[in-house]
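Shown here: the complex without one of its protein chains, the others still in place.
And now, chain A:
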Amino acid sequence: MLRVLLISLSVVAIARAELCKPDAQNAFKVRLSIKTALGDNAYAWDANEEYLFKAMVAFSMRRYSSKRTTQISNVLLCNVTGRVSFWFVVTDSSKNVTTVPGSEIEAAIRMNRNRINSAFLLSDKTLQFLKITSTLSPPVEPSTPAWLIVFGVVLCLIVAGIIFLVVGGIRQHKKKNKESAERESLEEKDEVTVTAENGIACESLDLKAGHINGVFAADDERFTSL
């Protein structure tokens, strides 16, 4: 009895070993880059992590198809390297010594990729299922592009500035016209002249940059003191 049991167990073990090997049918290679993702907080890959992986795959299979009653023991891992990378297959619990078709596994993994990633604190790039492409997330597009908003703000400010300057200019112009009209009426009575010096109005000479000619500034020395 014991011998039969041993023989059947070893047959099963050998059969299973043949199911899971690199490039086997329906087998997938997984590659993890834990140190790249987590740096100092990286955990070591050991048997416990492998158990978690098997559990996540079983969970994904169950979630994908309610008919499947995948057990953790159905998930076989092999060829674990120091990279960390390994191959896995999922055996069919109902039929003996066969593997679940690759397309089903792929669909199940795809559906639950997020959950698997977060279980290991990794992302699509650091937990790679070679041969299973990840779906790209759609880009976040706001309803109005951000640049139009900034553009609108900037333009409003500038137009406000222009209107302010133009209105100021018009008001100044009106004031000048009124002043010149007053001055003309005064000049008719010959009372006020605008003093000018060399074509430059005297008032502007005081306010704008003017130069003191050094030759004439020292003039008072030339006059004899009284």
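As a convention for this text, a residue touches a chain if its C-beta (ideal position, glycine included) is under 8 Å from a C-beta of that chain, and two chains touch if they have at least 3 such contacts; residues count from 1.
Definition applied: contacts and distances are computed from a predicted model.
Chemist: What does the UniProt entry say the missing chain is called, choosing from "Transporter", "Peroxisomal acyl-coenzyme A oxidase 1", "Signal peptidase complex subunit 3" or "Collectrin-like"?
Modeler: "Transporter"
Chemist: For the full complex, which residue in A:K21, A:K131 or A:H173 touches the chain that was left out?
Modeler: Residue touching the absent chain, from the options given: A:H173.
Chemist: May I ask which residue of A:M111, A:L155 or A:L186 touches the chain that does not appear here?
Modeler: A:L155
Chemist: Touching the missing chain, which residues of chain A?
Modeler: 31, 33-36, 81-85, 135-136, 138-139, 146-147, 150-151, 154-155, 158-159, 161-162, 165-166, 169, 173, 176, 180, 193-201, 204, 208-211, 213-214
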